[in-house]
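Removed from the display is one protein chain of the complex; every other protein chain stays in position.
Up next is chain A:
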Amino acid sequence: METRVLELRRNVLNKNDELARNLRARFQQAELLVLNLVSSPGTGKTEFLKKTLTALREHGLRVAALVGDLETDNDAHRLMESGAPVRQITTHGCCHLDAGMIERHLEGWALEDLDILFIENVGNLVCPSNYDLGEAVRVALLSVTEGEDKPLKYPGIFNSADVAVITKMDIAEACEFDREVAEANIHEVRPGMTIFAVSAKRGVGMEEWLAFLLELQSPQSRYVMAIADAGRRAVIS
């Protein structure tokens, strides 16, 4: 029996990567800042995003959101209360969003008429880390009820993120949450990452987060450009 070896050297998710590259190019072309929010189920992504959309609209920014959910459109309805255009992506059991879903759900939206697009990923700390959605900034959220060591248990996703947000700070004391330990753990798996600590419910810490977004959104933002130019996770070396 004769055998031969084909050297492929191709990313397993090369289709997703290619779609994501196209999306990223479209977003850059439209000067649209795109953020991808990832966390465990129930960390507070929807609550945080609803408050963020509402506040940015008050600042006069044109914002929109795509929200992934396994089966329901509850989150989409909550986000719509902000007044921003929102589209639901029902994944029917799929544990993450992929670039194809994003592309399909953007159809009909004039991207150049938007300033910031948020994508709320499906609540899951493993799978979304592999799927580039063409975003410029990936935001990993962690609530005070989840334990300070979450980043050590799920280093892949925290490491893939650009910014971390600690949520539900209003109940930190009741949970005996140690913010310093949590931040140290985040920095163990992602040295130097920017961290915000907020209570979306009470509006605490939101000012800093919003200022950060406004800064990112400015055309001069080197930070976003650097990330966007490098693309995410160029995997094959």
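Note that a residue touches a chain if its C-beta (ideal position, glycine included) is under 8 Å from a C-beta of that chain, and two chains touch if they have at least 3 such contacts; residues count from 1.
Following the convention adopted for this analysis, contacts and distances are computed from a predicted model.
Entry comment: the absent subunit's protein name, as recorded by UniProt, is "Hydrogenase maturation factor HypA", drawn from "Acyl-CoA dehydrogenase", "Hydrogenase maturation factor HypA", "Cobalt ABC transporter ATP-binding protein" or "Isoquinoline 1-oxidoreductase subunit alpha". Summary of contacts with the chain left out: across A:Lys51, A:His96 or A:Lys168, the touching residue is A:His96. The chain that is not drawn here is touched, among residues A:Asn11, A:Gln28 or A:Thr90, by A:Asn11. Across A:Cys127, A:Cys175 or A:Met206, the residue that sits in touch with the chain not pictured is A:Cys127.
For chain A, the list of residues touching the undisplayed chain reads 1-15, 94-96, 126-127, 129-130, 152, 155-157, 159-160, 187-193, 233, 235-237.
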